[in-house]
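Missing here is one protein chain; the remaining ones are kept as they sit in the complex.
A and B label the chains in the order they appear, each numbered from 1.
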Amino acid sequence: MTLSRIGLVLAALIVAAVLADYAALLSGATAADLAALLDDAYLRRVIVFTFLQATLSALLSLGGAIAAARALARQSDFPGRRLILQFCALPMVIPSVAAIFGVVAVYGRSGWLADLSADLGSDWKPTIYGLTGILIAHVFFNMPLAIRLLLPAWATVPPESWRLAAQLGMSSRQIFRLIELPLLRQYAPAAFVFVFILCFLSFAVVLTLGGGPRATTLEVAIYQALRFDVDLPRGGALALLQTLACLVLVAIAWAAGRRLDFGRGTRLGGIRFDGATPGARARDFLAITLAIGFVALPVAALTADGINGLLFARLDAMALLKAAGVTLLLGIPSGVIATLLGYPIAAASDRLRARKPAVIVIGIAGLAGVIASPMAIGAGLMLGLAGRVDLTAVAPIGVVAMNALLTLPFTVGVLRPAVARNHAQYDRLCAGLGLSGWNRFRVVDWPMLRRAIGLACGLASAAAMGDLTAIALFGSQRLTNLTLLLYDQIAEYRLDSASGTALALLALCLLVFAGIERGVGGRQ
Amino acid sequence: MSQRAFLEIEGLAFTYEDLVMRFDLAVDAGECVGVVGPSGAGKSTLLALIGGFETPLAGSIKVDGRDITHLPPAERPVTSLFQDFNLFPHLSAADNVGLGRDPGLRLTADDRAQVAWALGEVGLAGFEARLPGQLSGGERQRVALARSLIRNRPLLLLDEPFAALGPALRAEMLELVDRLRRAQGMTVLLVTHDPNEAARIAARTAFVSEGRVVMFGRTPDVLGSSEPVVRAYLGER
Partner (left out) sequence: MQRTLTLTLIAAALAAFASPASADAPKLTVYTYSSFVAEWGPGPKVTPVFEQQCGCKIEWVSVGDGAALLSRLKLEGAKTPADVVLGLDTSLTAEAAATGLMAPHGVDLKALKLPIAWDDANFVPFDYGYFAFMWDTQQLKDPPKSLAELAASGAEPKILLEDPRTSTPGLGLMLWVKAVYGDKAADAWKGIAPKILTVSKSWDEAYGLFTKGEAPLVLSYTTSQSYHVMSDKTDRYKALVFPEGNYMQIEVAGMLKTSKQPALAKQFLQFLVSRDFQKEIPTTNWMYPVVDGAMPDGFDASAPHAQKTLLLAPQEVATHRAAWITEWLDAVGQ
């Protein structure tokens, strides 16, 4: 069985599992129920708002990410560049409640920004509750991720192209219009879709920073239906609606995307002559500082609170160590499995790209972890497994499996373009040499892909370490990861200890991410 | 030297990894000079320095008496052609040529006519709308040559531009370069691995070894030299 066939089978299994899950939820629903949803004025408003905030959030995140990634690509000698790139993997693992606190500590009514304004003698106070707050938080979460997803685009441009641009006297703007924009047309749609969907599913952040019930996303309605009302047909129908909406967007993005192959560069990167002028350097430094600063300030606030919490709050070292151990033992295997699943799926998505049905199945499987409502997946699992499986007994395996599925979009997203490039460049050579299967992987694919594999595995592991969905679902008392510990601490008024836990989670994620990225990906 | 050379390179120093380079060379206007030598001797670096893609540690480059050592690539009276990647894959042949007129691709009708003329000159009339992916390797290099025509710079630097082509096609391309050189009065530096290429169009040849021009003279003399480095390079011991 070839790798791509394995990938297709895995993808089909994943799609089947998700469909079975939805079918279980929807078993009692009729077409009339579904139609009734669209007739509901409240839901229509919710859907419009969900689209609006997700679109704006994704546009802003991508805009910021493009500016920052372009600057980072042009200034390969930017001080601390490597650290910045590792830092970019962090915000997405921050539990939403901690992220809200971090954002508010900087941009809130009594945050640093407000203090600064007061120190300057101004009576202006930032008012973030409303669309502003939602956008700030979503950009905080997603811009760094988008930077990581977009940056590899620049590495695909051969150095000759930059030389050519310099020889032709292209200005920075002309380079952007004629080279980078077409390049982004290949990478940006996928990144946009990814960020859009994450924002589309956003829930606690939207509600809490949204300033009132006006800020309601579809996920709130799903939560309400499945949690409070336990109206399964309605919850299932809403979840299906949400998934379909995401799929439509994915289809549009696919249609908008273009494959663009610059061919193989003689070495990665290459000097950007347009980035060498003092003006360009100043602009790039400013772009990087603004983008990273925007994200780093809330993280700094969390860190300051966390240090304070670890030093001065009642510290239960054993609970923290235990939770850190659980976080590692559940998170890393999830990331590794997500990578092992993601690699064949990425390979299949390139090899089988001429076959429409396969493309659709693979595309959905790759995104299943983000387009399927976690709430609906959880409810469907309970329905399907109750009475058949002792959920508490299988909790560790269940949590790992579910997190592998939830983080699969990260690994497929990172690996797909890298694998496609590798195929385009070496398929003929390998065919000629009779290199295939494991030998080909060992001799050709692994050395060429290990950086992408390292990034994929690192991102997925970090994301799984921040898990709350799966661990709360299985709910075994013995399995408390740092995120769950943090929520439990807040529920017990221990906000200071919770800050310490958040910091421990951040530090652990950074270590794991950097360790995997370096250990698997190798040094530059 | 009685008459001032068109391209004067003096004490041009550069280091790449362990190789310390220092080039001196004087090329007359309108001539075609072959640059040969073993791999890693610094031939491509020499061209990159002239093209402005690398910054020398010391020394100077003058073209027609003007010091261009510190000019940015676009302001030099030079066009460079690489072995590959001379075209942007998403732009049509006409647009790729048109970049030589306006790097922002805002082309007037007059510019378009120029592009058509240049494509005609390299034997690609009517290929305007083709994308690089739809062209053969030889055709792609012709498009790049068409662009260098339209840029109208007196000095053309060719870094093994035809190495990937077959013998017949390569011969054809060399003739094209030679014809264009004569028609436009261009000065050409051609880096090549193939002594026959140099013998075919270069009256004079520079032999580069370990970061220096160790020999510069009439092509038959250089290639026929009994110097051990040359003999070793040509595979004769």
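The rule is simple: a contact is a pair of C-beta atoms (placed from the backbone, for glycine too) under 8 Å apart; a residue touches a chain by one contact, two chains touch by 3 or more.
None of the values given here were measured: they were computed from a predicted structure.
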{"item": "Touch partners, limited to displayed chains, of the chain removed from view", "value": "A"}
{"item": "Chain not shown: contacting residue from A:81, A:173 or A:214", "value": "A:214"}
{"item": "Which residue of A:16, A:83, A:230 or A:311 touches the chain not shown here", "value": "A:230"}
{"item": "Where the missing chain touches chain A, by residue", "value": "42, 45, 97, 100-101, 104-105, 108-110, 129, 133, 203-204, 207-214, 216, 220, 223-224, 226-230, 232, 316, 318-319, 321-322, 324-326, 328-329, 379, 382-383, 386-388, 390-393, 396, 472-473, 475-480, 484-485, 487-495"}
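One rule holds for everything that comes next: only the chains that are shown with their structure count from here on.
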{"item": "Chain B partner contacts - residues on chain A that touch it in the complex", "value": "158, 160-161, 163-171, 173-174, 177-179, 182, 258, 260-263, 265, 271, 273"}
{"item": "In the complex with chain A, residue positions of chain B that touch it", "value": "48, 51-53, 72-75, 78-80, 82, 84-86, 88-91, 99-100, 103-105, 151"}
